[in-house]
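Written out below as structure tokens is the structure these notes cover.
For this depiction, one protein chain was excluded, whereas all remaining protein chains were kept in their positions.
Letters A and B mark the chains as written, and numbering starts fresh at 1 in each.
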Amino acid sequence: MNPLTELTLSRHNPLVDPTLHVWQWQIPIYLFLGGLVAGLMIIAGVRLIAIRPTQREALVCCTIGPLAGLVFLSLGMFVLFLDLSHKLYVWRLYTTFQITSPMSWGSWILLLVYPALAANALAHLPEAIPALAKRFPVLIAWSDFILSRTRLVVAIGIANVLVGIGLGIYTGILLGTLGARPLWNSALLGPLFLFSGLSTAAALLHGILVLTSSGEELPAFADFLLSSLTRLAQARPLDQKVAPVLAGADNSFLTIELGLLSLFLIGHLTSTAVHQQAATLLLSGPYAAVFWIFVISLGIVLPLILQTLELQNSIRHTLAPALLVIFGGIALRFILVYAGQQSHWFHALN
Amino acid sequence: MSRFAMVIDTRRCVGCYDCVVACKTENGVPEGYSRDWITEEVHGAFPTLQMEIRSERCNHCDNPPCVSCCPTGASHVHEPGGVVLVTHDKCIGCKACLAACPYNARFIHPDGYADKCTFCIHRVERGLDPACVSVCPTHCMHFGDLDDPQSEVSQLLNSRPHHALLPEAGTKPCIFYLT
Partner (left out) sequence: MMNLSRRRFLKIAAGTMAAAGSLDASLHVLAGSGKPAARGTRTVPTFCNLCFWECGAIATVRDGKLWKIEGNPLDPLSRGRLCPRGTGGIGAHFDPDRLRSPLLRVSERGEEKWKAVTWDEALSFIAGNMQKIKAEYGPESFAAFIHGLGGKFFKQTLRAYGTENIAAPSFAQCRGPRDVGFTLTFGDGVGSPERTDIENAQCIVLIGSHIGENMHNTQVQEFAAAVGKGASIIVADPRFSVAASKAKFYLPVKPGTDLALLLAWMNVIVGEKLYDKEYVDKYGLGFEQFAAEIQPFTPEWAYPETGIDPDLIRATAREMARYRPATLIHPGRHSSWYGDDAQRSRAIALLNALMGSWGRKGGLYIPAGMEIPGYPVPPYPKSEKPPVDNPNNQYPFADEAISTGIREATLTGKPYPVKGWLVYATNLLYSLPNQAETIRAIQNLDLFVVVDTIPSEIACWADIVLPESIYLERYDELHSEPFRQPFIALRQPVVDAPADQKPNWWIAKTLAEKLGLGAYYPWKDIEEYLAARLKAAGYSFEDLKRDGILPGPQRPIYFEDGAPAVFDTPSKKIEFYSAQLQKAGFDPVPKYTPPEQPPQGSYRLLFGRAPTHSFSRTQTNPLLMDLQNENSVWVNAVEAQRLGLKSGDYVRLRNLDGQVSNRVLVKATERIRPDCVYITHGWGHTSRMLRSAFGRGASDSQLITRYKTDPLMGGTGMNVNFVTLETEV
């Protein structure tokens, strides 16, 4: 038979034609926040296991981290709720467990995330928000209770690490099991999202440390933001020693993320025609500019360089790497969600 | 066991859209949406051309990715027949099933739930053919039970060359196009 020259479909269903666009900004935002929270949980959990604090300390990972995690998770779940087109029935998620559905896994995992985060947050809440602890002394009692039990602390740490890994990977598996969209069809998407989440979390925490470090003139918005936050928090200054650790960790995460992205794309390029086409959507197609500039160059490579220089003490720690990594993480989710919906199994035409 | 399937003779199909409008009136499909559609596939260059015309819809796959991805069980396989259906009041509108279907056969109904061809199960259970099959003026559409070797669909598949859509996607679709 002669080569295919025309394929026309009469279907014009909203959100489906001409290319699938059922998931819009809500999903990339949720995926980003989910990954961010996963990273925050893992970092906090690792810190708990490593340090085994017995008293409250001004550790950004353990004070700000879990609280930010709770806020971002709630925001993420709200945004997810916004995406639903049959909202009144959302409770149906919790009347069943569908073992083949990553989304079902996710909805139940999300229920576990809250207690894990909350327990972690409670351990250091009076340190993070002294004003609140003053009003509700019971919080101090709870915090003392937790910190006095090392095994509990470690358990909370392990729980956060495991649930965090689950949360981070499931967001990738959610897309990865949708074989109908060749761009997503890779087992690497799970680890990719996990390490991307870790890198954004590390970047966020590092950025918070940079913002709260005494010394130089802060940009006006940061100053305003910070003063309003500190008025609320009135916390002790955070432990700046951990800044290089976070920067270093971030670099590791970014490097692994870059490696996983490369394997992800190599996997597609060495697979079937439809997978090759899918990969080219990112590499040279309509999403190429965003991919190469915002995801790779500004989102991974440049922060890597900057943080390396920071670690070598060639330059001082700035907010720049954090902002770049966070924005790169958002960009990565956006183009994967949008480009993925555009990838399909039907033959491409010349 | 029964396995409902459709066999469509593309040689006879003229792509007239009768199946599309019959489905609309039978099932009250909202304006701007279609559960089935016409695809024209052209090969070659003028004047040496071949064209296949197909009436397409949900393939009621035997390995339906839209069922495995559903977090609430709203999307399910109805027996007897292996028809893939959606229970409206279990659907949360997460759209995973839309993303899971390589044929883009589903859509979100204005009322919020995922919707698609139902093989007119309400007619089939009364012994009628789906609306699209009943209306087709070229008689190119056939519906029946693949598990019955004497059924029209089984006999057509045994006697004529045919293909399904995207067999490489692994979904095991149950709509076959005679060539």
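Going forward, contacts are C-beta pairs under 8 Å (C-beta built on N, C-alpha and C of every residue); 3 or more make two chains touch, one makes a residue touch a chain.
Keep in mind it's a predicted model, so treat the numbers as computed, not measured.
Engineer: Could you list, sorted by label, every displayed chain in contact with the chain left out?
Structural biologist: A, B
Engineer: Taking the full complex into account, find the residue in B:Gly15, B:Pro102 or B:Pro130 that is in contact with the omitted chain.
Structural biologist: B:Gly15
Engineer: For the chain that got dropped from the picture, name the residues of chain A it touches.
Structural biologist: 5-6, 10
Engineer: On chain B, where is the contact patch with the chain that was removed from view?
Structural biologist: 9, 11-18, 20-22, 24-26, 31-32, 34, 42, 44-47, 49-53, 134-140
The rule is short, and it goes like this: only the chains that are shown with their structure count from here on.
Engineer: Centre to centre, by mean C-alpha position, how many angstrom separate chain A and chain B?
Structural biologist: So the centre of chain A lies 39 Å away from the centre of chain B.
Engineer: Which chain A residues qualify as touching chain B in the complex?
Structural biologist: 1-17, 20, 22-23, 83-90, 92-93, 95-96, 98, 100-104, 106-107, 174, 177-181, 272, 341, 344-346
Engineer: Under the touch definition given earlier, write down the residues of chain B that touch chain A in their complex.
Structural biologist: Its residues touching chain A are 17, 20, 32-34, 37-45, 48-50, 56, 65, 68-74, 89-96, 98-102, 104, 106-108, 111-113, 166, 168-170.
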